[in-house]
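Here the complex is missing one protein chain, while the rest keep their positions.
Chain IDs A, B and C follow the sequence of writing; residue 1 opens each chain.
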């Protein structure tokens, strides 16, 4: 199995991936791929990143046995706690790596898109730490529902640019970020937040998130039966899966029912890669609709499309109300308030446990991609 | 130096401490002291707590070199990252210990007071994890300014009881929690959040927070010149100081100018202990006034009063505007948004660095007691 | 045969000392005067509000004790002060007890001063000729009851319920048992207080102990605007239930030295 392991030639994962970008961006993508390839093979770069992950970002994050839920559900549930990473989600793993790379490439500015704001906060954080400028594009709808993260970004010194076009969510913020990159490609690094986009992003981001899976694999001691994570663009799941790709563990990605590119999409080209996309009969990209801003996205990273196509990973969907209930259930059973995004994985486990989908006695590693502070207002709104 | 090391006889730290509680609570305090003494000496209890601290709460928290600020200030600044602990502050260390103890004592309910809400969130968390009920008393003024934490507590299943008496802040919440305890002393454990209150609390909470100092001491490798932490009740500072009590490090506690019991108070008896207290000529306890809800308290733990009296620790004050500026400065230099409480320690370092108070070249370990998500709304209000 | 000790928060109104006269007329055996404290940890909502009102009127220890000058000549019943430890220690136990004695106070109750911490205050009270009236609670074990019975002088104050002050529908079932346990270890008279809300409850408590303290039930009415004359009727109701007469009770009350 070469997928999840090596650099994909020409950025291809089977039929998916590639680099569908304006010619203006091709040299930058090439330079980025080369720089990452070289840095990733450079022990000094790896050491600097690893040090930051440990002394700054709080890695390794624990693998917490969810004892109460396990007893209730008749399975053994282990939670990989990305909610405890600095800034509150797995996004920091990728961001620190790319920000170090940007500095190594002599870039003075980071451009990022964000949905839930976690990637934007992580980017603003790394920019502050490394003395870079940061501009974060965020859909107006997401700005409304993730106010806390907007305040955090501006406190960190980043510029947050509201995006009012289209669905005013992550998809549109990504368009705007790519436009901004084209206009400042010499000085700026486009710090993409997930495993989508043109080559080298899907590969690079998965490599930078691999640490989740590697740690979880080590911490879980024996190979679990199932590894599960939520899927927006697919970075926390890709990083998690990477640690278990060469094991017998089932890999399960959980999508938002309203943004389920794997389940309800078809092949298409958006944001620089060929992958699975929610689109209409004409090929216009559909607007996703999820309570979780970070999963409110009509695409998915190309490697997931490939893993799904070859049957190595399976993808399921959960609905908004299951997700809200999963946040509460996890909070009340284990004292952990997870992000609405992460709660998708929890919701699937709650539904599947004890059914043939997830038989009693299964050992499950679940990546809790982030903490839920940012979602408290949404939860309250939904509850009242 | 026996202070910071052993169980204080009769709960006395020099002239301070003791147990000034209604007779109705004396047997409960006695039982609690005995139970803690026994549990703390029991390797099984310690192992269970240590395991939770590691696999659940994310300990050890890193000691992060603040490289940019260090360069700017001409000192070596190391940040003990309690902001990365589960629930976002050091409060979880104490809470997990007391909650395990409560369960061991057969209690079914936790009662807590909270100011910033971090202690309340931690209590609600431990209650969920251990299957206990939780009732959290919180001043109405604090409920307004720490909305996020109120939402977190209710999501975790705790009951939050607004306290409208007096200054409607931590002091009054503490009164109310003690009243609630008197009324349900058999079934409930009063889970006090700081190193104040009657014996055994100041000792027990300091022991449970000692982990901060022990880790920091190990992580800092050589003994720092100065160890600094903010002081509300004084638990994060007491825990930090405990790790360095037997070294040559200067111990510095930083109070809110508007709640500076050490600096502006006089000996008095509040909330069960004799300590330093802000009070008027008649002995009525004054209302503190700080932008940081967790430091908005007119008292301080008795061990601090003692450490100050014998000159082992020194106490300084910083003003609200310095504190708000410190949050921003740390965010923009290091990418870390700390709690307003924690920013008191940062503010003192910013002001003192390069002066005789904190000479150039000093090596400083600073405990960042919590993260600032909860304060974003306050910061915004203050900025506009 | 049973002492009736009604309570009033010092300084709660301009004419608060009139309540003292009213209580006396109605048959009080002694009167408990609360010196209001900012953080009345053991008090329920009623006494909290009464304390707040007095403090916001500017009442202080000094002003309250001075107010007593207005009624000194007319008061025959003993006065007992109840206040929190901080007000005692703030003026030093010696200074505080001397001030009380100078103002004609004969007893002192400090609810957050358990026997373990009480020594300096007990000494100062004894020197000033004031009874330090210790508190016992339903949860106090017997060996500790003995220790407490050895502290101070005059009454022993039996807290009838596990809880704060405040009105309750029924008298704590622990009151009688506690009073009996106290009586088993000491000859000192036992006052029962906390939550004695009606004459019926007072009568019940009176059968168990040597006297009752009625506080919140009166202060609730004072807060609601009851005049001294109105309150006198209320207290008289308690007195009738307890079958005390002013004269009789007066002679009985401990600490009476005027």
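Just so we're on the same page, a contact is a pair of C-beta atoms (placed from the backbone, for glycine too) under 8 Å apart; a residue touches a chain by one contact, two chains touch by 3 or more.
No experiment lies behind these values; they were computed from the predicted model shown.
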| item | value |
| --- | --- |
| For the chain not depicted, the shown chains it touches | A |
| Among A:271, A:304 or A:344, the residue in touch with the chain that has been omitted | A:271 |
| Hidden partner chain, touching residue among A:33, A:111 or A:178 | A:178 |
| Chain A, residues in touch with the chain not shown (by the definition above) | 10, 18-24, 26-28, 165-166, 171-172, 175, 178-179, 182-183, 185-186, 267-272, 274, 277, 279, 282-285 |
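Keep this in mind: only the chains that are shown with their structure count from here on.
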| item | value |
| --- | --- |
| Chain occupying the middle, per Cα centroid | B |
| Separation of chain A from chain B, taking each centre as the mean of its C-alpha atoms, in whole Å | 35 |
| Where chain C touches two or more other chains, by residue | none |
| Residue list for chain A, restricted to those that touch at least two other chains | none |
